[in-house]
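Read the structure below first, then the notes.
For this view, one protein chain was removed and the others were kept in their places.
What follows is chain A.
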């Protein structure tokens, strides 16, 4: 059974359609990404899942619960990390965790969580004195303090430096390893690619595709490009004759081979048969960003057009 089921979700604010028609399901134990540009309706979607907003239309079930009707039960089982939510300036890390622990019947041990999230040394530091990365780790800790089955993390690494971002990704993988199902909202391609088992690509309030990151990329293009410098003079026609190859061109000293499927193996063996080694070999695949452009017909950074 799916942990989360969203069917034909719709939410408008006045005349603005934030979520037009969104459907997906999240399976137990996976990291499910919701990827899309700013304003695509990602946050509104998860806020409906968290019970913060009431959908105009459609149905949502989280662990079999209706987020609007079964608010309290939902809150016991779903941990949330919200975008742009702070804590009182003068509240310490330990106090925050102990306070939030008191809200749940069977909370995690604040001390253990602090250690796991690298906050033990900051236990008595006030929220106002924490760095961006420390604040994010505390907000993850607060999302986990109730021992939830599902954690919803919204724009987890926005504003973090690259190192803090990588550390946070590692934390998310650790959380999943504890058996927590994770819904991750992000507009970062590399974050989605690195963390998510599956993801829903959302654009202008609609789901464009739901698949694994690799599946999404394959869906738009299984094309691959290999560039290398041959160690000896090479007649490129021997490569052009390979069934996997669609195009061969020269770029200065380099040969660029474009093809589909498992291009690399036949390419290298063919070269080896002619006693040529491929030096400075680089491969290029289509990535999530290419997939997004192909799926939506526009660049990821453009402002979304009104639905």
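The working rule: contacts are C-beta pairs under 8 Å (C-beta built on N, C-alpha and C of every residue); 3 or more make two chains touch, one makes a residue touch a chain; residues count from 1.
Operating definition for what follows: contacts and distances are computed from a predicted model.
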item	value
Omitted chain (choose from "Acyl carrier protein", "Transport permease protein", "Cytochrome c oxidase subunit 3" or "Fe-S cluster assembly protein SufB") - UniProt protein name	"Transport permease protein"
Residue of A:20, A:50 or A:223 in touch with the missing chain, whole complex considered	A:50
Hidden-chain contact residue, picked from the options A:15, A:102 or A:251	A:102
Selected from A:133, A:146 or A:205 as touching the chain missing from the view	A:146
Missing-partner contacts on chain A, residue numbers	50-52, 72, 75-76, 78, 80, 82, 84-88, 90-91, 95, 98-100, 102-104, 142, 146
